[in-house]
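Only one protein chain is missing from this complex, and each of the others stays in its spot.
Here is subunit A:
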Amino acid sequence: MGKRTSVDADGAAAFRKRQKTTHDVPTGEDVNTGEQLQRLLAFDQDMRRARHGLQSFKRLLDNIISGDGDRSTSLGILREYLELVKPRHDGEDASLVQDRQLKSISKNLSSDKTKSFIISPTLRLLREAVSLDGGAYARKIVRARAYTFASLGRNLEIGIAGDNQGDSGKASVRTNAVRFFLSCLRYLHSDGRKELLSQKELFSHLTFMIKSDPPFLVLEILDTLKTCVLADSKISREIKFKCFNTKTLMRVLALYTYTNSTEAESEVERVSEKAHQFLMYVCTKPSAGILYPSTGLYPKETDEEFSVQLAKQKGSAHGSVGKDDTYRDGVPVYNFVLSEFAAKLRPWSSMKHSQLLTAIFEAAPELIANYFLNNQSFTFEPKLTMTWIGYASFLFDTMRIALPPSFGDKTRFSRGPPPTQILLDNILPLPLNQKVIIRCLSPNSNLTSFFATRMLIEALEKLSMAIKLHEEAFRATDAQWTEASRRLIDAFCRRIPDMKEIVRSYKSIPSENALHKTMASKLLLLYYEIIPQIALAANFDVSPFFVSVLRSLQDESSDHQHDGFREMELENLVSIAGYSPGMRWFSRIEIISGKGPCSPFVALLKLLSGSDRTAPLHQLKKVLADVAVENQLVSAATRLKPFLQALTMSIDENSPDDMDKVWPFLDNCLSRCATSPIKYLDVLQSYLADENVDVQATAEDRSFNLLVVAIAEQLPFIMETTDAQGLASLSSFISLYFSALYKKKDSDALKRVYSKIEETLASCSVKIAGLGKRKISKSLTSGSQEDENDDQEGGQNDGEKQTTVDEGKLEEALHIPFSSPEDTAVLLRWHAKGVEDLVEDGLIASLIRLLASEHTNIRKEALTNILKMAAKIDDSAYEEKKQFWLLLSELAESSRPHVDSGPVPSAFIAFSIHALDVLKNPLHPLYPKINSFLTRSPVWSPEKLPLAHDILHGEPSEDDKYYTEIAWFLTYILDALKTPFDLSIFHKKRWFEKILALGSNPYLRVNLRTRILRIVYRATCIDAGSTTLITRFGLLTWLDAQRVACDVPEDSELYKALMGRAWKTCDQARVRTWSKNGVETLLGDVQLQ
């Protein structure tokens, strides 16, 4: 290789110089052998000869491309040449790697550590050698590490004095050693890198002094480690784990506070920023190999004991309460390295630490509960220090992390809820306990109370998300989930302050702190919405508070810049009032002194119809309309819309002074309607009595209401006391209101009331426009109109969103995983247990499940063990031993012929496992049926589903237990359908027909129906399942019939989605032919195609 290196500087320069002066026509010759070509292409200082060689080569290549002449001969020559110049691996030309040189290199490297003038150049030489020719020799040099890596560990730690960026002449031994090592990493292939990294102490030497390295070196180290180690997917997780242990991560973390007196500040900052990015990458990217895939809020299953406990939890809610306590000592996690590292971070004192930790939590939610459980020494006692604020900020960011979908593990999610304690710790981190939060909320400090309020809001919102996850799809009717949801809410309520503390905190906030008060009112509202049991217990009277907010909104002397927050506060308080049964909406009080008494309802109406409002106040509108409908003031069809339209237009038409005469009248009418509705209902009836309409039409009347009647009735009483101007405004409002109602629906009753009003007004010679003559201008009313429409549309959209079922949702609703993983340990474990434990701990079931194993020897072992277990049970003093013995023996005898050829029919396994539960409980309605089945025959037929006939066609053992038996049957049947063989039994014996017929029972409860759909879904997962169901059992038409027949939109979407799935998974060509293309018409009708 010596030759080639000399090409570089002089050769290239010479070439350029001569190129300018030489204009000879290049000559060339025919190439006949590879050796000739090698000679021609050998480096030559003489330009002419060099060009001659190149030209000859070009000619050869042209020959090959054009295809003229003998192409294969030319290719042969080229191949021969390439063979000749291929770098040789026997190292003969790599003079550096020859023994003699190696020895002297090793000697140089191991020189006394003061002799950096010897060590450094040697390291530089090695580095050059490694990077030479794209790293062609890197492997060889690393192979010879007995010499080339001599004293590398020591050299990696020698001196840094005089280090200077860019001036490698003065670089320290460490700098040179580091760069040599990094070059090795860079130029080696994955296997070489693995070998290099396995030299554990080298890696440690590399990072040991990183904090005192110059910035450029730190950056180079971090870059190389990222691109050549972490991002190399061929380096195993195990090796990465060894290198990036807590110690290494801590060294990188130390770079956050990197200082260097000789370097520019920007460089220093770059290092700390780079270190942060590096750790973010290591700790949050699964591809880096350090973050381990975990199961979210489901803790890692440590050993078999744990799975047994889990199985127990499935059966009884009480078991899981005990189990929850077991996490008080620690939550088992997959990411133990990150857990250890997390404990070393100081999120309260550094924002970057806090960011890193919350990013880790987000990437591995399993660590949240684990972290707070392991690090309980740091309390959240309120103090006005930066540390407290930092901790609060970190806790807040942690709480903002959304709950992972399916709580982090789809499979276990389908089996049951996560442990309450872990979920709770994710919603409300452990440091936030009731005592501490109450102290934070104390009126002594607005700051701590503000922070605590925000956190509680976050916690409640997260709780509501968690509850939602507990109640979606099939979980709504699943007792385990409802129980878990109740437990969660109870535990949450024990961890947070009482409502009275929240109220006290809200009251103590100075009224000018608009934002703080808004947040506190939001918190109060969330208490009412999410944990009403706590909120209502406090007997909180909200009216004085919202009156005071109203007052400040209407008080012209106060600062209105933050009315946006105040309006939000008002909305919250009004919504709370909507929840309080004792709220007096219509009793008049003095809200603003000097303006006369006014009911809260009317005060809020004024606010809503005021034209200067920029905020939409949807919530306020909704609550007021609800109150109005509830008090029968207006019809549910129109709600307050026409009334608000008329008010808005009136306010525009009339001066505030004139309106001041209209408001008290309306207030009076509204409160009369609300306080004595029966009286006005009678009057209303009298208007309708003349009308020849049926009751149904009256109920649906969109325009006629109590308020209208009250206005007509009250009008004469104020005629005398009101001046002409006031009456004109009143008449204008009335005509607007009636026109708005009239526009909604023409009604004779309305006309009758209106003519009565016309009469009354005429008696005082006040003019009023004819009914429907007033134009309800769209532009004027658009604001309120659109808003209400928006509200309604919003609701509908939500509904639609809920009802469309995509594949994921369908899977979530109906897919039950085929089976849990095989637990072969049970083959040995059961021997040590007593018979009672065998029965209670589910070991028998685990053993039976092994009969379905793919491996013949496991099946055989299982069979032998089942027989042994049967014998052991029979020998014991266990009371129900005979039945268990019989069941196991029959299972073994029935399975024996199948064990050698493949998995035992799923029906045997499923029946035995579900029968165990019945045998344990003599009060079970199926107890007699199972016992008589067991005594009927010693062997079960593989062509039949054990006991199925007795349940589906026999009489129920007790009259009212039919559905209980069906529920057991459907669960068992689902487990009995796993393989194509099972499918064939279901098909041949027409079980599908019977199951679908069962599903056609209109009185079947939702959960049983869901079980049937799960069986259908399961069948679609098996080969040819969908095709069989469609062509043999008319599945698509059955589903379509069910879809049309059901009233619940969610369910009908579910049927639709299931149709889609069946179509997608079947043999479409065959189904098309079978149906004579009818299937497409059917699917087209339900918009699936």
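The definition used in the following text is that a residue touches a chain if its C-beta (ideal position, glycine included) is under 8 Å from a C-beta of that chain, and two chains touch if they have at least 3 such contacts; residues count from 1.
Here is the rule we use: contacts and distances are computed from a predicted model.
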Chain not present in the shown complex, as UniProt names it (candidates "Ribosome assembly protein 3", "Transmembrane and coiled-coil domain-containing protein 4", "Replication factor C subunit 1" or "Ribosomal RNA-processing protein 42"): "Ribosome assembly protein 3"
Touch criterion as defined above, residue of A:Y281, A:F396, A:F818 or A:Y927 at the omitted chain: A:F396
Residue of A:T73, A:T259, A:T385 or A:S763 touching the missing chain in the full complex: A:T385
Sole residue of A:D232, A:D425, A:D563 or A:D1040 that reaches the chain not shown, by the stated touch rule: A:D563
Contacting the left-out chain in the complete assembly, out of A:R193, A:K240, A:R475 or A:H516: A:H516
Touch criterion as defined above, residue of A:F413, A:F450, A:F546 or A:F704 at the omitted chain: A:F450
On subunit A, residues whose C-beta touches the chain left out of the figure: 349-351, 354, 384-387, 389-390, 392-393, 396-397, 400, 445-448, 450-451, 454, 457-458, 512-516, 519, 560-565, 567-568, 614-616
